[in-house]
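The complex appears here minus one protein chain, its other protein chains still in place.
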């Protein structure tokens, strides 16, 4: 007591063991199963793309913070790491390395640090990176390696379209769903990940596992992911009932493309999602609707990244209008017996 | 090709002309009359928008000056008597001359003389820490050292001395707008009328505790011994609650009180013969400087 003075601070004097670092590492852990599946399916190239994305995100954050912004360096908080992984998960595993680096720069430099760093970004950095690449390099971004079981080859020779891409092309060419159905992977294969697509989005099951872990650890709540998927299911279901030959069934829509990855990992990003439960539901419904509209009527086969980014822009407005109910604003006169 | 260039030139020019006409009509129709005196007065005002006059900004103050009949109550502390005289000549209203004032920090309890007994954790803001408790030292009257006054100063006229942890007023830059006085939760900053040749003699302490307690908390605390009160030839010093106060109007700057103060809690600044540079003289608000002064 003589050497160190007693500390005085305002209450509370205890703190929960939940830290932002722990949240970040929970997310990281939840992404492991999906990463393993993608390693199994796409082989070493999946690892390379992920590693490059992580390293370049960390390096860009360090360099920009140190030399450009001259602020504290925050690469240790895990957020750039997650941005890197999520960006990689949204890229085809055969994307040229330099494009991955460009995407990382867009994610960290444009979407995150130029807005003020962690907590201030309006848009999900990983998605900004992906959309930036998709618009800049549409050809490379939509050439997907075909899934090969237990892939060990270094270069993916065979490339093809995703199921959603195949459906879109087929329908444009005037085919019916029954005809297309023979060419796209079965629902079971989609669940386990034997399907074309971005690195991390292929296995619905692995992503769901991670999602359940996040729910159990209370990193995310059910409001956003479940509402997104339910909205998508209902909307595609309605069209499917109207004309099953022109519209794919809801199961295909939910399992293919980035729906599950988007719903559980991208839309739930703490920074770019609303603060209240009510707001989260509204936000998620918006994502579901926009995604389905883009998928069914838009130019792109997949729309969840655009949908999330569009709804990100609405978050401040949602936060302003959907506030928690203040205690004492509804008087209940129920008497306990 | 030529046709399309021609088309676009015609289209854009006609759009521009229509817009110009619309703008002209609107500006005529919705013209709001403003007393030209207001902008004339505003041009004279220092445009600091500090709020020292009580109005939210210089424009608002100019409107107030023009629209009020009797402006003897109004005063721009930044511009001072000079500006107010110009305002008076424009408006033809009478202004009252005020003594120019200057902010002084009435605490010299730096780190070396006022030991810290606790460690504060929380937002570094005097306003917040003063709600939570009486500060890191045992003195509940003195400077908290988190620099709310420096933050609020719009003229860069204050800075925190790294060695003492106390705020320092740069006399040349201080416009006596009073923002720091309002920001300090302890009220240790006082607006004192400028004395002759910017010389200052004031009590650098606000401690109202009894001698023993005050001295224990801080070496340079005013202990309320009344020696200064007794020696002052002009009765400019009053004692209330174990604390001396020097009336700047009555004070003749004889500095007898400075010599007699046993704890060196009376500060004198800008006095010869210590021929040091002006900016360092201002910094001398710590105990050493006072000691040198009294020796000299």
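A and B are the chain letters, set down in written order, and residue numbers restart from 1 in every chain.
Note that in this section a contact is a pair of C-beta atoms (placed from the backbone, for glycine too) under 8 Å apart; a residue touches a chain by one contact, two chains touch by 3 or more.
The criterion applied here is as follows: contacts and distances are computed from a predicted model.
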| remark: Looking only at "Biotin carboxyl carrier protein of acetyl-CoA carboxylase", "3-methyl-2-oxobutanoate dehydrogenase (2-methylpropanoyl-transferring)", "Putative spermidine/putrescine transport system permease protein" or "Ion-translocating oxidoreductase complex subunit C", the name UniProt gives the absent chain is "Ion-translocating oxidoreductase complex subunit C"
| Per the definition of touch given earlier, which of B:52, B:79, B:110 or B:135 contacts the omitted chain? | B:135
| said: Given that one chain is not shown, which residue among B:88, B:118 or B:219 touches it? | reply: B:118
| message | What does the interface between chain B and the hidden chain look like in terms of residue numbers? | response | 117-118, 121-123, 125, 127-128, 131-135, 138, 140, 209
| query | What chain A residues would touch the chain not displayed? | reply | 1, 4, 6-16, 18-20, 22-23, 74, 77, 79, 117-120, 270-276, 323-336
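Simple rule for what comes next: only the chains that are shown with their structure count from here on.
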| query | Okay, in this complex, where on chain B does chain A touch? | reply | 116-122, 132-133, 136
| query | Taking the complex as given, what residues does chain A use to touch chain B? | reply | 4-10
